[in-house]
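Working notes, structure below.
Excluded from the complex is one protein chain; the other protein chains are retained at their positions.
Up next, chain A:
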Amino acid sequence: MSGLSSGLIDHYLADLQRRLRFDHRLAARARADVEEYLAEALDGADTRAPGPQAALARFGSAADMARLYAEAALPERLRDTLRWLVCLVVATFLFMRLRTMAMGLADGGSAWLALADGAGFGLGALLCGLAWRVGAGPAAQAGRLILWAFVALAASAAANLLRAPLRLAADASAADLALLLASGALQLGLLIFGAVQLQRMGRHLRLLA
């Protein structure tokens, strides 16, 4: 293979991977498929063997290929994101209940924070359920519902985490503080992981827009 052809293929593969960089596994898969196809298509044993340029032209542009692979992987991406969202709903509920019961958050405290805590969770769970229902339908709609469910759950978690220190300010025990710090750190970790998942989903959807 000439240097020019090799450069053409390298450029094509790099372009394809760059377009799919939001999903490293998908990018690697697309690259492996193109490499396998080119190896077969350029094999001398095939009498119809085209040149690298013709073979790539038959395969389609890197932009078209990235789009086709992204389309193929979108249902899996939405399923993964929805599964993570359900975990977030369950974790938010469990931590909320745990802190409320262990620290007596139900009594007194800021009414606004209590409202944001409860309403945010309810709204988040509702939107998660809706996203699950439309999961197999329009991807952009499911993506928007997932985004708003995440925002609502993040607001609920933030409000609940703020309520605890306010409540404990006067008579905090070491056990309460440990519970607050541990559960807060875990919840924060889940939210950061979720934000990364959402960012990837957004880039995936933007490629298909």
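One rule holds in what follows: contacts are C-beta pairs under 8 Å (C-beta built on N, C-alpha and C of every residue); 3 or more make two chains touch, one makes a residue touch a chain; residues count from 1.
Rule of thumb we're sticking to: contacts and distances are computed from a predicted model.
Visitor: Which listed name, "PadR family transcriptional regulator", "D-ala-D-ala transporter subunit", "SHSP domain-containing protein" or "Electron transfer flavoprotein beta subunit/FixA family protein", is the one UniProt assigns to the chain that has been left out?
Guide: Answer from the UniProt record of the missing subunit chain: "PadR family transcriptional regulator".
Visitor: Of the residues A:65, A:125, A:142 or A:207, I need the one that contacts the missing chain.
Guide: Per the contact definition at the top, the residue touching the missing chain is A:65.
Visitor: Quick one: which of A:27, A:41, A:88 or A:205 touches the chain that's been left out?
Guide: Missing-chain contact among the listed residues: A:41.
Visitor: Residues of chain A in contact with the chain that isn't shown?
Guide: The missing chain touches chain A at positions 29-30, 32-34, 36-37, 39-41, 58-60, 64-65, 68-69, 71-73, 75-76.
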